[in-house]
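What you see is the complex with one protein chain gone and the rest in place.
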Amino acid sequence: MDIVLEQVEYRYAANSPFEKKAVEDVTFKIPEGQCTAIIGHTGSGKSTLLLHLNALLKPTSGTVQIGERTVKAGRKEKDLKPIREKVGIVFQFPEQQLFEETVMKDICYGPMNFGVSEQEAKKRAAFWLKEVGMPEEVLGKSPFDLSGGQMRRVAIAGVLAMEPEVLVLDEPTAGLDPRGRREMMEMFYRLHQERGITLVLVTHSMEDAARYADKVVVMHKGRKVHEAPPRELFSDTARLAEWGLGVPEVVKFQRMLEEKTGKAFPKVCLTMDELADMLKQGGESL
Amino acid sequence: MSNMISLENITFKYPGTEKEVLKNISISIKEGEWTAIVGHNGSGKSTLAKLMNGLYFPEQGTVTIAGIQLNEDTVWDTRRHIGMVFQNPDNQFVGTTVQDDVAFGLENHGIPQDIMVERVQTALKQVKMDDFLNQEPHHLSGGQKQRVAMASVLALRPDIIILDEATSMLDPAGRAEVIELVRELKREEDMTVLSITHDLEEAAKADRIIVMNQGEVYREGTPEDIFAMGQELVDLGLDLPFPLKMAHVLTEKGIPLKQNTLTEEELVNELWTSFLSK
């Protein structure tokens, strides 16, 4: 299922003295089965944009096509549930959305809202809890008795149990320690590869965008300013700086090497392994 | 240099629980030093902060702040010596505006109004937020709020500033803002700083790092010493600064490196002399 945004504009408090334009003239496609990263610094409009991906917000102008459905500005939409079932969103600090007495009930909440039977929902809860790396005995516990990191995993399992085709992640690793961050991202990437879930990653981390994304969309001051595969995007350090964004550390390091040797390397390396291999093969010629 | 904070043989359990979160810990923070306490979430590092400000008292051992032994009777005296910046930028913003927030602590200490005005101004200038006097918190970014929290602390002129995961909820720009501010304060005012963090970039700027694991002090040393632990640090749930990770990958791929390097510049030079220019 593709999601296609066309000239999307969103104004908060439209037609009032407090009106504020958050997103303007944004057009791009999120292709099925790929990982698309949306980057941009705080206030660039990326958070507003992501709310359009499952019709939590309706554009004030333009259209958002989500699979078969089209959400169009000015048109009354009925029954948005099928859209929300197909596009799951993991919000920033998702542990804040937990509310049930038990982990089991909380994970079942989403699926059952979409009409999944209780029995099936429970089966899914047990399955997805394991997928996010939590032991099964947690199912009967109160989510509020868990540690912060565990709560986050439970909340994520709650979204995954809806078994969405598209998974939107808003800064999923914020506040985690380095190991937690690594494990979390690897988990999402594994789901993406094994199950073909379409990923949308809204992030501040250039490292993650470089490592996981097939395509990166850059937001700046409410507009889409660039859209490219990571290798192409990160080869233009100067332009990224204009948007207040950096490059992954390995790219920064490659640039320093290039300056020292006075020669440009044949391509921008996105991982340390890539760079090491290139150095090894290139050897003296670099 | 005298000890600003010293913890001696601290053992601690949270009330009503069985697990010892801190086991026989001894740590000292020296005056004028920037110390970082690192550890993964749940290593007990944040509990240390709660013992230092007297929110909890240890089961065994003593906490001494600026020469005063911390107990129920001295807790308010010791708090005068410590300024703390916490994790959540919103939950420590007490005032309705920037200047009211900075003034809050001064009001509590009964500082006369004319001196208060002056101190609020100075503190906000130090954190470069003096253009935002009447701004309300919901119009500020996370980084700006943390800078105001720093100003609130500075206005009270404490002997030591404790940053309790103060950058962990910020975006990269906000994090950089706060770290840069701490560096400046350190340089210009010779502040004693203790940062409790899992951000290795932040810890790398410190004079000394204390690594916590499972409620115990695992290792203590200069950033160089600590980062030399390499993979061991990663196994503790932490990370390594980029140059060390890069050097590790390079050696694994069979590119010879003679020296241990801590910064990008050093690694570039090392690569140049021992590999590229040959």
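Letters A and B name the chains as they come in the text, with residue numbers starting at 1 for each one.
As a working rule, a residue touches a chain if its C-beta (ideal position, glycine included) is under 8 Å from a C-beta of that chain, and two chains touch if they have at least 3 such contacts.
Following the convention adopted for this analysis, contacts and distances are computed from a predicted model.
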{"item": "Name of the absent chain as recorded in UniProt (options \"Urease accessory protein\", \"Sulfurtransferase TusA family protein\", \"Acyl carrier protein\" or \"Energy-coupling factor transporter transmembrane protein EcfT\")", "value": "\"Energy-coupling factor transporter transmembrane protein EcfT\""}
{"item": "Contact set of the excluded chain (shown chains only)", "value": "A, B"}
{"item": "Which of B:9, B:26, B:60 or B:108 contacts the chain that the document leaves out", "value": "B:108"}
{"item": "Candidates A:59, A:94, A:222 or A:248 - the one touching the absent chain", "value": "A:94"}
{"item": "From A:139, A:162 or A:251, residue that would touch the chain that is not displayed", "value": "A:162"}
{"item": "Chain not shown: contacting residue from B:100, B:130, B:232 or B:266", "value": "B:100"}
{"item": "Sites on chain A contacted by the missing partner chain, in the whole complex", "value": "13, 16-18, 51, 54, 56, 81, 84-85, 88-89, 91, 94, 96-99, 109-110, 113-114, 144, 158-159, 162"}
{"item": "Chain B residues that touch the omitted chain in the full complex", "value": "53, 55, 76, 79-80, 82-84, 86, 88, 90-97, 99-100, 103-113, 116-117, 120, 136-138, 152-153, 156"}
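Throughout what follows, only the chains that are shown with their structure count from here on.
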{"item": "For the chain B and chain A complex, residues of the former touching the latter", "value": "40-42, 141-142, 168-169, 171-174, 198, 200, 234, 237-239, 242-243, 245-246, 249-250, 252-255, 264-265, 267-269, 271-272, 275-276, 278"}
{"item": "Touch list for chain A against partner chain B, complex", "value": "41-43, 147-149, 174-180, 204-205, 244, 246, 249-250, 252-253, 256-257, 260-261, 272-273, 275-277, 279-280, 283-284, 286"}
